[in-house]
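Missing here is one protein chain; the remaining ones are kept as they sit in the complex.
What follows is subunit A.
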Amino acid sequence: MLLLRFGEFTLKGKNRSRFEKTVLRHVKEMVRPFPKVSLSKEFGRIYVQLNGEPAEELAGVLRNVFGIASISPVKVSLSDFDDILSVSRNFLRIAAPPAGTTFKVNVRRVWKGFPYGSIEMNKLISTPLLQSYPGLLVDVKSPQMELKIEIREGHTYIFCENIAGVGGFPLGTNGKAMLLLSGGIDSPVAGWSSMRRGLEVECVHFYSFPYTSELARQKVVDLTRVLSRYAGVIRLHLVPFTEVQTSFTGIGQDNLIITLMRRAMLKIATRLAEREGALALVTGESLGQVASQTLSSMNVIGRVTPLPLLRPLVMMDKSEIVELSKTVGTYDLSILPYEDCCTLFVPKSPTTNPNLRIVDKIEATLPGYSALLDAAVAGTETVTITPYGDEKPSDVVPAQAGLQEEWF
């Protein structure tokens, strides 16, 4: 059996049961490939009865459920002294700690009807265990192995391992935000981080066909699919950005193109957020990483939106972000070498210190600028991505074109 413990949201008051229900729903979704598993919920925890399904694999899947702080594989015994001792013995035999391991028994008597107290039980259990495992050394302060025994009415749980879960808040319990998703390493990680904080995320991707390829768009669909493993379903908005982007290339201010482009993206994303009822924008920006992510650039770019601009990675090092993206499972996709709109029309020396007034003035004098933004919003296509589907953006490749399931 696996014991799942909830994370920090258990401190919350009124919303707690809603949070717990959300986690349970997410867990149910994740154990669906393991049909023999059965679930039960108790205050502050979920029990996963394996019924023969592989514990290690399930623990690996469930540690990714948001809101779960830790997982322990546990053995269950009756709340009866002899049974507790014999299951503990068995547990120790399977764990087979090498000689010289420091060891401690930690009994918690939740059910006060049990005849022996916790302290008393520590001794009563550890003495016979140590006798049958002469290699173990006792260390009650910081043992290498701590055998925990939790006596409840009806059942007693015996465990020693604590696998850390991802923690955070249950899916979608903190409202909705729009994630600006490029094809790079950072933005999917930013999306995952915000989902972990209980945000429901919708993705916005800007593409510049024919300057960027169909493969680049498919890559974003695939990245969204990886994220959807954590969320069940994610909506992806694909914004045609070519016209907006090319309108900046003729104005003779090459070093400002990136600033203008980022501002245009935020403007469009803000309108989509308003349409979809999202209350924030999430980006993968990390301070100082590129010219558009200096403090002064971020200032000028961020001014265009009234919405909170969340930057989960802003203080992280690139190497930490790369590590996280490997854990999340987006790294291998992110490094596929397709051009995306952020790498197009990049000037040789983009400014790291744009002037807000100049930028505002350029935008005000660009002919038909707001009409271009309107057209981009109007031309946005929305795809709903699920973990196991194979959606394609419809105007690039008709969904299911060419693939007939009866061929396989």
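Just so it is clear, a contact is a pair of C-beta atoms (placed from the backbone, for glycine too) under 8 Å apart; a residue touches a chain by one contact, two chains touch by 3 or more; residues count from 1.
Basically, contacts and distances are computed from a predicted model.
Only one of "Cysteine desulfurase", "Cytochrome ubiquinol oxidase subunit I", "ABC transporter substrate-binding protein" or "Oxidoreductase" fits the UniProt record of the hidden chain, and that name is "Cysteine desulfurase". Although one chain is not drawn, the whole complex shows that of A:Q49, A:S70, A:T101 or A:S213 it is A:S213 that touches it.
Contacts to the hidden chain, counted on subunit A, fall at residues 213-215, 218, 390, 396-397, 401-404, 406-408.
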